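Working notes, beginning with the structure itself.
Every protein chain of the complex appears in place save one, which is left out.
Order as written gives the chain letters A, B and C; numbering starts at 1 within each chain.
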Amino acid sequence: MNKFRVKCELDYETFGPLVFLLNIRAQDNESQKVVEESFSILPNMPHTLLTCGVTQNRFDRITAELPGTYHILYEAVVESALEKIPVSGLPPTTHEDFGLEQLPFLYPSRYCQSDRIGRLAFALFGHFETPVEKVQGIVEWIHQNIAYTIGSTTANTSAMDTLVDHAGVCRDFAHLGIALCRSLNIPARYFTGYAFELQPPDFHACFETWIGGRWMLWDATRLSSPDSVVRIGMGQDAADVSVCTAFGGLKVKSQRVMCEYLSESRAKMSAEELRSMVVCHEVRREAPAQPKTS
Amino acid sequence: MNKFRVKCELDYETFGPLVFLLNIRAQDNESQKVVEESFSILPNMPHTLLTCGVTQNRFDRITAELPGTYHILYEAVVESALEKIPVSGLPPTTHEDFGLEQLPFLYPSRYCQSDRIGRLAFALFGHFETPVEKVQGIVEWIHQNIAYTIGSTTANTSAMDTLVDHAGVCRDFAHLGIALCRSLNIPARYFTGYAFELQPPDFHACFETWIGGRWMLWDATRLSSPDSVVRIGMGQDAADVSVCTAFGGLKVKSQRVMCEYLSESRAKMSAEELRSMVVCHEVRREAPAQPKTS
Amino acid sequence: MNKFRVKCELDYETFGPLVFLLNIRAQDNESQKVVEESFSILPNMPHTLLTCGVTQNRFDRITAELPGTYHILYEAVVESALEKIPVSGLPPTTHEDFGLEQLPFLYPSRYCQSDRIGRLAFALFGHFETPVEKVQGIVEWIHQNIAYTIGSTTANTSAMDTLVDHAGVCRDFAHLGIALCRSLNIPARYFTGYAFELQPPDFHACFETWIGGRWMLWDATRLSSPDSVVRIGMGQDAADVSVCTAFGGLKVKSQRVMCEYLSESRAKMSAEELRSMVVCHEVRREAPAQPKTS
Partner (left out) sequence: MNKFRVKCELDYETFGPLVFLLNIRAQDNESQKVVEESFSILPNMPHTLLTCGVTQNRFDRITAELPGTYHILYEAVVESALEKIPVSGLPPTTHEDFGLEQLPFLYPSRYCQSDRIGRLAFALFGHFETPVEKVQGIVEWIHQNIAYTIGSTTANTSAMDTLVDHAGVCRDFAHLGIALCRSLNIPARYFTGYAFELQPPDFHACFETWIGGRWMLWDATRLSSPDSVVRIGMGQDAADVSVCTAFGGLKVKSQRVMCEYLSESRAKMSAEELRSMVVCHEVRREAPAQPKTS
């Protein structure tokens, strides 16, 4: 059990009455527990906490009546219940392992055109035997081949672009990992989070794959350890996970993000450890119940 | 209450053991009732009916052990409880009308890059006052400007392509309609179905928009009446709704689709009626409960 | 006959031995005469002036042996022999009017995918009768519909993107104009230049169309007058016309561009004048000789 303190300060300017949704709170579920949290807006505006039943993303819906500059502060203490498992100890996977819940994470999405890259993925990673080895191969290939280059991409950039351009940032690394996994029939989803020791501090993006009845965490940028990211938003890709969705004019003035470790001193997972261990949600889900068989 | 008989015959060839998911059954929910149905495979294979809790799509998961040719037959009688409402009688919409359930249908998806086309949509449809008028304008514009041309597009074609090429089929018309709606902050989703009097008979694709607390149905091809389509699959776009998702080698040999009307004689909605009436799911949903307000 | 003084100062940093091509000199041909010019590099480097026989673009090929910072200064006095002709007085055009010389300007190119947009162009501009009216319609439509937004595009942006995004800068406006013209069988080419009164001062991009045996000049941004641009580079699109093509590491440190008028006071062409007059190269070329007819 690892304990983190996370913090986010946002300054927004609004230009008229509008509603906006913020997705900055840590998820609160069986693999990650929010122990304490506070959320404030200055000057105060009506806001409502909504939790999505499907993704467990937690939104603050905020109604700004008057134009002005607003300061938003979120702080939380979060316990993360992730498990490290030796790659060699993983159970084999079968198609029985995934059900309808995982289906959206097999399909192509806005930024992850997995339908286009099956041949490419098979050429590069088809020789790996197990799903975990395939994902390890994908993460290693991305890390070796794609240049982490701030400013090289825009909000339009997709996994296809990143395959061509060979450059991107954390969001692009995650999209490419997801697209490659899905094209090999491995369910994969995107998540954002607060990452311990990320330099420069910012929101981070990583991905998870569904193998052997569990979600496993991966960071192809290697800028964080998969076991040290406090999850915020989860979805098919970045299209589902915006820090802010505004129905009207709104401008970000500044954004500060912080994540610190509250237990003993802590090291990033080494390259060696990343090769031999995978980081998983603790709970192994059974294959979904099957209501009617003929 | 309209009653339809639908039927679908598929011949598939398989090349080794594989699992595949079929999505050909009519949805069975409060706005569409399956009165009778039968599903058979010849020669028989183990199959399981699964219903997605989120989309209500109904899948037959089929396990084919041996290579061979399989004949699949689905027949159903379905009662559709859609309502026609005069455009002039619709309640006004506010942002309060949609909650987290509708959020995925506001975001861009694989084939509907609504994030790219905000300026274009505003230039073309910004002058319409209400959401319904905007959608009517979009449907009319697509009908007037995009050539319905069989063979003009592929499985890779997206709404951006269709905007450029000005040609497509039902799937492309739906994607473009959805992308335009979302870019104007109107939630929109894709559905496939059995369409009465569609020539040539085939699976059809249309879209729905969330306005004033209801889903409304639209067909920008004008090849069917929105009140005469029996819904099968629903999702963000065609990526979520495949007739068949196969985890292994499978080939479609033939496919026959039929939809007939079981009540008195029936006419397609006229152009005049399409201008003055909208087709809605009967049930108006309240805005989702809001668990915690500060 | 209009006389302009143009000036360009560039500061480049190089990181090792390299060769680079600069394309900053004014064209010197029958429709634009270079009266005086000077070109210098500090510290001096070996350089050679090369003129392309096909495009008449003038390149300085520079060999930088040592890493360092180089200051390049170009100044010229240029007489421009363009003609303004009333739209109503133009001769009719036939396919005989263009030969193999114009063929490359009918074909799609890197940033002008005219092959994709024939239906769109016909829907928007098919009702105009003559080629000149079509181009006037295209220029007006771009001016009305595309937002001139600095920073909205990158070096990858093409006419297809601009059609979708409805935003761009001078380069994007020119690419879209060219693509639309070519898709309607009107030869169109790209040029860059020094533009009188452009704010902020910079290199500018416009386009020309081949109608009735002459090249005519158009600026869909309306930021310059077509009769007040001193031409530098000409080609199918921006891919053919770079200020600098470097075979090695080179970085632009700063760039200053100036264009002033040397005769009496000068006004931009008014909206009214732009509707009734077209700006042409003075020389009307006959259709190319046809070597052998059977």
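Methods note: contacts are C-beta pairs under 8 Å (C-beta built on N, C-alpha and C of every residue); 3 or more make two chains touch, one makes a residue touch a chain.
As the structure is a computational prediction, the values presented were derived from the model and not from experiment.
Peer 1: Among the chains in view, which touch the chain not shown?
Peer 2: If we consider the entire complex, the absent chain touches A, C.
Peer 1: Pick from A:Val78, A:Ile117, A:Ala174 or A:Leu274: which residue touches the chain that isn't shown?
Peer 2: A:Ile117
Peer 1: Considering the whole complex, which of A:Leu18, A:Leu100 or A:Met160 touches the chain not shown?
Peer 2: In the complete complex, the chain left out is touched by residue A:Met160.
Peer 1: For the chain that got dropped from the picture, name the residues of subunit A it touches.
Peer 2: 113, 116-117, 119-120, 123, 145, 147, 160, 163-167
Peer 1: Touching the absent chain: which residues on subunit C qualify?
Peer 2: 19, 21, 46-54, 59, 61, 95, 99-100, 103-104, 106-110, 113, 115-116, 155-156, 185, 239-240, 245, 247, 288, 290-294
Here, only the chains that are shown with their structure count from here on.
Peer 1: Among line, ring, star, complete and other, which one matches the pattern of chain touches?
Peer 2: Graph shape here is a line: each chain touches the next, no loop.
Peer 1: What rotation angle superposes the Cα atoms of subunit A onto subunit B, in degrees to the nearest 5?
Peer 2: About 180 degrees, rounded to the nearest 5.
Peer 1: Return the distance between the CA-based centres of subunit A and subunit C, expressed in whole Å.
Peer 2: 46
Peer 1: What are the residues of subunit A that contact at least two other chains?
Peer 2: In subunit A, nothing touches at least two other chains.
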